[in-house]
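Below is one structure, written out as C-alpha cells; comments come after it.
Of the protein chains in this complex, one is absent; all others appear in place.
For reference, chains read A and B in written order, and residue numbers begin at 1 within each chain.
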Amino acid sequence: MAWGSNLDSDARRGLMLVSPPLVYAVLLLALPLAAIVLFSFWSQDFVTVNTTFTLNNYQRIWNEPIYGLLLQRSLFVSGAVTLVTVVLAFPVAYYISFHVDPKRKSLWLFLITIPFWTSYLIRVFLWKVILGYNGVINSGLLSAGVIDEPLTFILYNINAVIITLAHAFAPFAVLPIFVALEKIDRSLLEASQDLGEGKVMTFFRVTLPQAMPGVAAALVIVSIPTVGDYVTPELMGGAGGKLIANMIQTQFLQLNNAPLGAAIALVAMAAVVTAILVIYAQGKLLIAVYSELNGTRPVFDIFILCVTMLFLQVLVAAALLRTLGGTLGSGVAFFVGLVLYSIAILLLLKNRRR
Amino acid sequence: MTALIHLTGVQKYYGDYHALRGIDLEIRKGEFFSLLGPSGCGKTTLLRTIAGFETVSSGTLMIDGKDMKGVPANLRPTNMVFQSYAIFPHLSVGENVGFGLRKYPMTKDEKARAVGEALEMVGLGGYGARAAHALSGGQRQRVALARALILKPKVLLLDEPLSALDKKMREQMQVELIKLQRQVGITFILVTHDQEEALVMSDRIAVMFEGEIGQLADPETLYRRPNSRRVAEFIGKMNFLPGEVTKLGERITVEVPGLGTSEIGKEQAPGGAKLGRSLIGVRPETLAIQFEGEATDRRVADATVDEVVYYGDMTYYDVRIAGIEKPLTISMKNLIGRPVLDVGTRTRVIWDERSLVVLAR
Partner (left out) sequence: MRISVLGIYAILYLIFLYAPIVLLPIFAFNDATIIAFPLTGFTTGWFAELATNTALHGAVRNSLFIALMSAVIATGLGTMAARAGATGEFPFKRGIIGFIMLPLVLPEIIIAVALLVILVQILGMNLSNWTVIGAHVLICTPFSIAILNGAFQNLDPSMEEAALDLGETRLSAFRLVTLPLVMPGIISSLLISFTISLDEFIIAFFLTGSNPTMPVYIWGLLRFPASLPVIMALGTILVTLSIILLTIAEYFRRRGNARAGIKDTGGFL
C-alpha cells in the first residue's frame, strides 16, 4: 500500500487506547441491551424463564390499557418536563452568556450545577416538603392569608412530578444551550443590527437559529432520562402519578416478571426515541417551510400555514391509527410508519439543501 | 563541505493526499538551511520527516551516513524548536532546558552546569528557577533553543520559530539566531513562510511548492535569478513581461515589446531558455525613473506615471510604457533633491539588459 505507515500506526495507537473502554461498553452495555431484547421475547414460568420465542409480552402491553395509559402519561410528563425545563432554562443560559461578566460566567455555571450534584433522593423528598399539605408553600400562603385551607393540587399528582423533574434536570438544559450561545460570534449580532434589524429581530433571526443545536441537545438530554425515572413519580406522583418506569421496576423487583419488564422497557425506549425523531423531523420541516416562504408573505400567514399543516398531519396519523385496527401488528406498523415518515422527511430536506 | 542530510526520492502520502512528491536534497554540515514556501507546500512535513515525527512513504532519508528508516524521533541526532515552542508549563525554565539530559550519565552538578551554560548562551543566564509559564514569547523561544542545543544535536530543526513574535522582536531574534548558529556550528534547518526571514538568515534556501522543491539556491541567486514565475512571485516583487527568445547560443537574444531587443547572459535564464514566446521578469529596483538633471548611459524608455505609492524611504511608481500592456512597478529611493512625481507625469525609465530574467513556464 502506498499510504504512510505512520498514519496506520497513529490509527493503531488510537484503536489500542480506545479498546479497553470499548470492550467494557460492549460487555456491560451492548451485550446487556441485546440480552433484554432477547428476554422480551421469552416468558416467565413462576420461578424459571421459558426461552421459547413468544410475542406474548408485547401482546399484553398492546392489549392491557394500563400499559398504554402509563406510556402515554410518561411521554406526556417527559414532554412537559422537557418543555418547562428548556423554556425556563433558555433565558438563564442567555443571561449568563450575554449579560454576565466573562470572569464570572464559570461561577454562575458552578452555582447552577451544584444542586444537581446533591443527593437526588433527598432533593426529591424536599420537594415533598415544599409542596406538601403542611409544606412550605401551604404554610406560607396560609399565614399570609392568601388561602384559607392548604392547596392539594400540588402534591401527589402529575404537577408535582413535573415540577420536581424540571428542577432535577435544570442544569442539563442550561449547559447545552449556554454552550451553543457562547459559540455565537458576537460580531454577527452587531452585523445584524448594522444591517438594520432591531434587537428583537436580531434575536429571532441570528441568535435563536444558532442556539438551536444547543436547544436540540437539551431536548434530547432531558427527555430521554425523564422517561426512565421512577423515584420522582413514586414519591411525588401519588396513585395517579405513576409512570412507565414504576411499572418496569414493579415487574422486575416485585412481580418478578423480568421478560415483561424487559418488553415494557424496550417499548418505552422505542416510544421516546420515535417521539423525538418525529418532533425533530417536524421541526426541520417547519423550519424549511418557513425559510422557503420567508419574505414572500407576512410572518403571521406563514405561522398559520405551519400550524394548519401540523394539525392536518396529526389528523391523518390519528385516522390511520384507527383504521389499522387493534392488533399488535397494526401498532408496530404505526410505529414503523412514523419512523419511516420522519426519516423520509429528513432525507428529502437534506437532499434539497445539498 | 560534506552532506550531513541526504534525501533521495522522498515521498509522503496522507491517505490520498500527496504531501511530498519526490524530494531530492542534500543539506551540508554546518550550514543554515531554510525551507521556504507558502502554507501547505510540505515544508513542515519535510522538517517533521527529518525529525522522525512523520515516516516517509517511499525514498530514503540519511542523517550523518545512517539510514533513518525505523529510527524513532527520540533516537535521532536531531532536535527541534517547535512553532509553539512546546515549553513544558509544569516545569521551571531550568527543568525545561535540562529535560533531555535525564538519561545522560552525568552528575547532578554537571547537569546543572550544562543547563546554566545553555541558558547563558541564549541570554537567559540566571533564569533557571523561574516558572516556565510566566515567560514572554521571546524568552520562551530562547528556552526552546537552549533546551534543544544542550543535547548538542547534529541538526537543529526550527519550525517557524519566529512567527509568534512581533516584528521588532522577530528582527532581533533573526540576528541572534545567525550569531548563535555561527557560534555552535550546528546545522540549522529553518522552516518559514517569510521570504525576508529566509533571505536574511540562510546560507541556502529551498523554495517549495505543492510538495516539490521549486528552486534551491543561495539567497542572492534566488532573489536575482528566480527560475520560474512562482518562485519570483513568492520572493520579493517582480514585473512580468511577455517576450520572445529569438536566438540561443553563448548569449541569449530576447525581444521585449516596449523595451526592444536585448542580449543577455545564460545565467539570466536559470530555468533554461527556449526559442519562442517566454516570460521575462524585471525586479522593480533594477529599473529607475530618470529625474530632471540626472544623466545616464543606460537604455531608456518613455513612460507615464500611472500610480504613486509613497513609503517614506522609498516611493513605488507604476508607469506605463508604450507597447507594454500592464504598468511596470519601479521602486526609487527618496534621495535628497528627488521629487515625488505626480500621477500623469511624463518621464523616462532607465533600464539595463542585466535587469532581465527569462523565467521557465
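Everything below uses one rule, namely that contacts are C-beta pairs under 8 Å (C-beta built on N, C-alpha and C of every residue); 3 or more make two chains touch, one makes a residue touch a chain.
Quantities reported herein were computed from a predicted structural model and do not represent experimental measurements.
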{"item": "Sole residue of B:S34, B:S57, B:N79 or B:T315 that reaches the chain not shown, by the stated touch rule", "value": "B:N79"}
{"item": "Which of A:A35, A:I66, A:I304 or A:I343 contacts the chain that the document leaves out", "value": "A:A35"}
{"item": "Absent-chain contact - pick from A:P91, A:P209, A:G240 or A:G326", "value": "A:P91"}
{"item": "Those residues of chain B which, in the complete complex, touch the missing chain", "value": "51-53, 72-75, 78-80, 82-84, 86, 88-90, 99-100, 102-103, 133, 147-148, 151"}
{"item": "Where the missing chain touches chain A, by residue", "value": "7, 10-15, 17-18, 20-22, 24-25, 28-33, 35-36, 39, 49, 88-89, 91-92, 94-96, 99, 102, 105-106, 108-115, 117-123, 125-127, 129-130, 132, 134-136, 139-140, 167, 170-172, 175-176, 178-179, 182, 220-221, 224-225, 227-231, 235, 245, 248-249, 252-253, 258, 261-262, 265, 268-269"}
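To be clear about the criterion, only the chains that are shown with their structure count from here on.
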{"item": "Between chain B and chain A, distance of the C-alpha-averaged centres to the nearest whole Å", "value": "58"}
